[in-house]
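Worksheet: one structure, shown below.
Now for subunit A:
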Amino acid sequence: MADPVLSIQHLVKRFGGLTATDDLSLEVLPGELHALIGPNGAGKTTAIGQIMGEITPDAGRILFMGEEITRLSAPARVRRGLSRTFQITQLLEDETAEDNVALAVQARSGHGFRFWGDASRDARLREPARAALDQVGLPKARWAIPVADLSHGERKQLELAVALATGPRMLLLDEPMAGLGASESLRMTEVLRGLKGRIPMLLVEHDMDAVFSLADRISVLVYGHCIASGTPERIRHDPQVRAAYLSEEEAV
Partner candidate 1 sequence: MRNLLRDERSWVVLVLALAAFIPVLAPMLDSPATVGLATRIAIYAIAASSLNLLLGQGGLVSFGHAAYFGLGGYVVGILYAHYISEEPFLGFIPGSNDLLVTMPLAILVGGIGAAIIGALSLRTAGVQFIMITLAFAQMLFFLFVSLKTYGGDDGLAIRRVAPMLGMNLRDPATLYWLCLGLLAFWLFLMDRIARSRFGRILAGVRQGERRMAAIGVRTYPYKLVAFVIAGMGAAMAGALMVNYARFVSPDMMHWTKSGELMVMVILGGLGTLLGPVLGAAALVGLEYTLAGLTEHWQFILGPILVVIVLFARGGLMGAVRRIAGRRLPHEAQPLPPGELPLGELPSGELPREPARHG
Partner candidate 2 sequence: MTIHRRGLLASGAALALAPLGLASLARPAIAQGAPLKIGMITSLSGPGSYLGQDIRDGFLLAVEMEGGKLGGTAVQVMVEDDALRPGQGKQIAERFLKNERIKLLTGIVFSNVLGAVAPDVLDAGGIYVSPNASPSNLAGKECHKNFWSIAWQNDSLHESAGQLATNLGQKKMFILAPNYQAGRDALTGFKRLYKGQIAGEVYTRLDQTDYAAEMAQIRAASPDGVYQFHPGGLGIAFLRQYIQAGLLANVPMTLASPSMDSTTLNAVGDAAVGINVTSHWNSDFDNAASKRFVAAFQQKYNRLPTYYGQQGFDTALAIGAALKGTGGKVDDTEAFYRAMKPANFESTRGKFSFGNNNHPVQDWYALKVENVGGKPALVTKDRVLTNHGDAYASQCRF
C-alpha cells in the first residue's frame, strides 16, 4: 500500500464540555476520494478545520505527505498543498469571480509585495484563473460578475475553482453540494469525477447519491468518533452505520 497523503492520528478537540472530535484517526491515500459522512453535529467541519489549521486540536497528530503539520498555521499548510472549500462560501463579495480565483493564483505565486503593476491586467494571474473557472464549469459570461451577484450554485462552483487555483496536492471539500438543486448537484458530481484520480480528496457531504457514486472509501463519523471505514459497499451494509446514521436519514 502506498504511503497515505494525509494521516490523522488520534485527534481530539473539546469545546467546553462538548467533545467535537473524539480520538479520530483517518487516512487518505494517493489518488483516493475519501468521503467523510455522519449526521449533523458529528464533527465533520471541525475535523476539516483542524486538518487545515484553523482550529488547534487538543491532542493527536496530523501528517501530510509524511510531514507532521499539527502545529503549522493554515497558510503554511496551504503552501504545502492542502486546500479546502467552505460549506458556507467564504468568498470576497465585492470582487468578480475571476478576481477571486486570480487572487488565489497570486497567493500561490507568492509575489504579494508588488505595489505598482495593475494586477487585473497581469496575464500570469489571469490565465490560470480562467483555466480554473473553466475546469469547474462556471459559464464564461459569469466570470466578470461580482460574487455578491452570483447564484448559490455558482458560488459553490467558484469555491472549488478558488481551491483548485492554489495548486493543491490534496482537496478538502466541505459539503460542495449543500443547497444545490438536483441538476446543479449532478454537474458538481461530474466536475469532482473529472478531478478524481488526479488529486486526492476528502469529501464531506450529505448528498448520499453523490457520495456513494464518487467515493473510493467512506468513513462514518458519529459524535466526533469514527465508527466505520471502508468501501461504499461495506459501509452500505455495515449494521452499525445503518443503525446510527442511514436509518435515521431514511426516516426523515
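What to note about this one:
The rule is simple: a contact is a pair of C-beta atoms (placed from the backbone, for glycine too) under 8 Å apart; a residue touches a chain by one contact, two chains touch by 3 or more; residues count from 1.
Criterion applied: all candidates are chains of the complex that A comes from, given by their letters.
Source: prediction; values computed, not measured.
Contact annotation for this complex: of the listed candidates 1 or 2, subunit A touches only 1. Looking at the complex, you find that subunit A touches candidate 1 at residues 15, 49, 52, 54-56, 73-79, 83-84, 86, 90-96, 99, 102-104, 106-108, 111-120, 122, 125, 144, 146, 148, 162-163, 165-166.
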